[in-house]
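Here the complex is missing a single protein chain, while all its other protein chains stay put.
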């Protein structure tokens, strides 16, 4: 059981790391793209007409969602602990696990519901008309991926034999 | 008693509220008596404007003013109303568009496929060109101008006119125009004051047809079918009353605002017939581009455009 958990945990870690590398690259790309667009508009009155839509509906969603689970695992969360810290160790562990399970379920529902929107857009191949036809499904797909990964991470943490300390990456 | 939730994303002082949702609900409550009542959630408190169509689908809303400009994915043909060069007043546009969306009309299928029933339509008087630098008098004047755009068809229109469309988020339009990030924008008369544009604009055209924005108040079909035939009739009758009143008020208001802005020293001007013809000629390319792209996806775009033009009484 513990072994299986360990294998799964490492597998999810690999996925999280891949997600973070992609998200990080997209973050830097956004920085260059937005700066470049502003310069083109200012100097040559020739902005990139696709920049806002591309950034808003694709790059931003991608970078926040693919970095979501890695961000959480690497300490990107905050909690108020003064009360729980006064509880006995075993009760504190129980409360933390219950909280993680509830969080995992909450994020799982978010993933499933967003997947349904993605699926509908994918099946019907819907596009938004802009200067080009923007495929809707490719804007949504990152939400179920990011939330499913985070939900799995929370579930693995809740069932780990030793509780990981939440937050506090520093 | 049936309780229906009416949801929209516009502020409560916006025309979608004060000339649309609110008078329509009042009318229905007066005429239908106690059979229906409304839960009213304006101002994006439970659903924002771009998500209203999906809010109808999921049941978050029973009735919502679907913003046609945001749903080109689900209702591409209905976007015909926003094309530039079609219709010169809100009344003209709304009268034609309302016929197109009702059962049997050229756009009714798009509503039926989504299991929603159109109740009333609204459309702003055609957008005008607003400049914070030099006045834009003719097609030539668009060259080298950076025009703030809301995206979509507006980008195409600006490009066809020879300008550079800069997509700038609506909340940043004021700052962008004030600082010169963009030097002009395409706007309805009614949208000038909400964004304080009158403080920084130098000129605004009054007889252009740079497109419009439309919302169609739509209702979930199962909820509509559950109403008695009398109440259904009340919903539609109140809808027609609301949309006509809306259009007349907006047309009159545009004239009043033009006077008000002129009194502030803003140059409110008409394009000469020749210049207007040249501009509308360029905008005609937007219509043909729209037809070409939708036809490419197997949609009857040419028939829709022709049918809509017939309803408008333009050739």
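Some observations on this one:
As written, the chain order gives the labels A and B, with residue 1 at the start of each chain.
Here, a residue touches a chain if its C-beta (ideal position, glycine included) is under 8 Å from a C-beta of that chain, and two chains touch if they have at least 3 such contacts.
Note that contacts and distances are computed from a predicted model.
For the chain that does not appear here, its UniProt entry gives the protein name "TRAP transporter large permease protein", which is one of "TRAP transporter large permease protein", "Protein-export membrane protein SecF", "Peptide/nickel transport system ATP-binding protein" or "Na+/H+ antiporter subunit E". Considering the full assembly, B:194 is the residue among B:194, B:281 or B:313 that touches the omitted chain.
On the side of chain B, the interface with the absent chain consists of residues 11-13, 41, 43-48, 51, 54-55, 57-60, 168-169, 171-172, 174-176, 178-181, 193-196, 199-200, using the contact rule stated above.
For chain A, the list of residues touching the undisplayed chain reads 20, 23-24, 27-28, 30-32, 34-35, 37-39, 42, 52, 55-57, 60-61, 63-65, 67-68, 70-72, 74-84, 92, 95-96, 99, 102-103, 106-107, 109-110, 113-114, 116-117, 139-140, 142-143, 147, 166-170.
Please note the rule applied: only the chains that are shown with their structure count from here on.
Averaged C-alpha coordinates put the centre of chain A at 35 Å from the centre of chain B. Per the touch definition, chain A reaches chain B in the complex via residues 41-42, 45-47, 49, 51-53, 117, 121, 126-131, 133, 136.
Considering their complex, residues 54, 72-74, 76, 79, 144-146, 149, 151-153, 155-156, 159, 164-169, 181, 290, 293, 297 of chain B touch chain A.
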